[in-house]
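Below you'll find the structure I mean.
What you see is the complex with one protein chain gone and the rest in place.
Our next item is subunit A:
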Amino acid sequence: MNPPADSGAVVLRATGIVQSFLGTAVLHGVDLELRKGEVHGLVGENGAGKSTLMKVLAGVHQPDHGSLELDGEPIAFTSPLQAQRAGIATVYQEFTLLVDRTIAENIWLGREPRRGPLVDRARMLRDTRELLETIGVPDLDPSLPVRQLSVAEQQVVEIAKAVSLDATVISMDEPTAALADHEVALLARIIAGLTDRGIAILYVSHRLREVFDLCTTITVLKDGALVGTWPAEELDERTLVRQMVGRELSAFFPDATPGTEPGEPMLELEGAGNDFVDDVSLTVRAGEIVGIAGLQGAGRTELLHGIFGADPFSRGTMRVAGRRFRPRSPRHAVRAGLALITEDRKTQGLSLNLTVLQNALGVVRAVFPSRTRAARDAMPSALAELELVARGLDQEVQFLSGGNQQKVVLARWLAVAPGVVLLDEPTRGIDVGAKFGVYEVMRRLAASGVAILMVSSELPEVLGMSDRILVMRDGRLAGELPSTSSEEDVLALATGADEEAAA
């Protein structure tokens, strides 16, 4: 191994990167410099543009504007393969391994060492063993199929693959998201070994403590723009969180309808858990809006799916309107008066080829067919009240805007008059006007005694709409906050930064 003689030289420089999807800018002129042998943390809220920036560097996206320089030479990638050949390797959150192939076969996939026309298996195994030794995991058997490996070991294979490509830059997207503590230590050791060899690491993570443990430099993105880059020792977690959030409450929220008071408990969980969440206890009362905050992957959607019977709870008790009830299926839940407005209305909420009316009556027809006629008679006025803009009730919903599609989703659930409404990212991808409409519907439902549980990644929305805020982390409730809390409080609890402070 060559000791990095010119440690600290800039190896990769991105300048003014602009990236848009379907006319929406996701990155607005971001700059980034990676130096030899550094671990560069890239942090920001959900949707800040971290993964997009990483994919620009990896050649997955071609930026609309801006330039890349590798070792001082301008470069432009038209494919991930080019970036890889240039020495920029990427370890994605979702692994790209073939689970029924061995470690060695995965690492050398598509560039197997040959002897004549055949693959030289012996050499492939030997090279893999050497490679694994170099990165500090000599006891991993190269002939094991990937299926038999733990998540941490699979990640090691991904990293080994990157090293085998002679990468000078390795980006890692949320590398520790699925790892246990001792596995994180292994990863840290491997990373230290890589930086000793002069490799630059771009480390994307939500876990601020690890960012501080591992990184020498930290860059913060917010809403697709660069907030700044600092040496890690100049920051502490509180400051970092403020840099990540640092915004005014931009949206405005309707006040609670006068006279809306919390009533009887409508939804109660005690120690509820399934394969994705564990030990969740909470109460939502009639007329209450309870917000659930947390990072992506904290188990918020999974909690709603548990309550709704889509991934039924296997542990704990659940009560609806005071009666013990644990739904076995969404149908079971709907019959008990639950409604779920899903996170992704296009893949989980609507039948895009069907009309506005067919979609709006979808739940009634499926679960309470005898009420269809009454619901159909009431639907035009119900849709008008939601201020739906469409060419007619027989227009297919795929041609509606996101906001109007969401109104159709609301209409299909309002038609069955649920007592508990679960909302998952209710204003994702819709414009400000439509957002306000969704908020008004929530206030109106609360005033009529409906219990509302809302998952949202938009902190202003959580703070502006909720009576109380539950924060999830790693599949559990990390704590409860009053609606008067600040974004920093929520984010600190969601990332675990507060425990560091308390310790």
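In this text, a residue touches a chain if its C-beta (ideal position, glycine included) is under 8 Å from a C-beta of that chain, and two chains touch if they have at least 3 such contacts; residues count from 1.
Just so we're on the same page, contacts and distances are computed from a predicted model.
Missing from the rendering is one chain, named in UniProt as "Autoinducer 2 import system permease protein LsrD" (options: "Thiol reductant ABC exporter subunit CydC", "Lipid II isoglutaminyl synthase (glutamine-hydrolyzing) subunit MurT", "Autoinducer 2 import system permease protein LsrD" or "Enoyl-CoA hydratase-related protein"). Among A:V11, A:A272 or A:V334, only A:V334 touches the chain that is left out of the view.
Checked against the full complex, the candidates A:D64, A:D196, A:E264 or A:D431 give a single residue touching the omitted chain, namely A:D431. Checked against the hidden chain, the listed residues A:T52, A:S171 or A:T260 yield one contact partner: A:T52. When the omitted chain is restored, the residue from A:D31, A:D196 or A:D344 that touches it is A:D344.
Within subunit A, the residues in touch with the undisplayed chain are 19, 21-24, 26, 46-55, 61, 224, 296, 308, 310, 329-331, 333-335, 340, 342-344, 346-354, 358-359, 361-367, 369, 372, 380, 383-384, 387-396, 399-405, 412, 425, 428-431, 433-434, 457.
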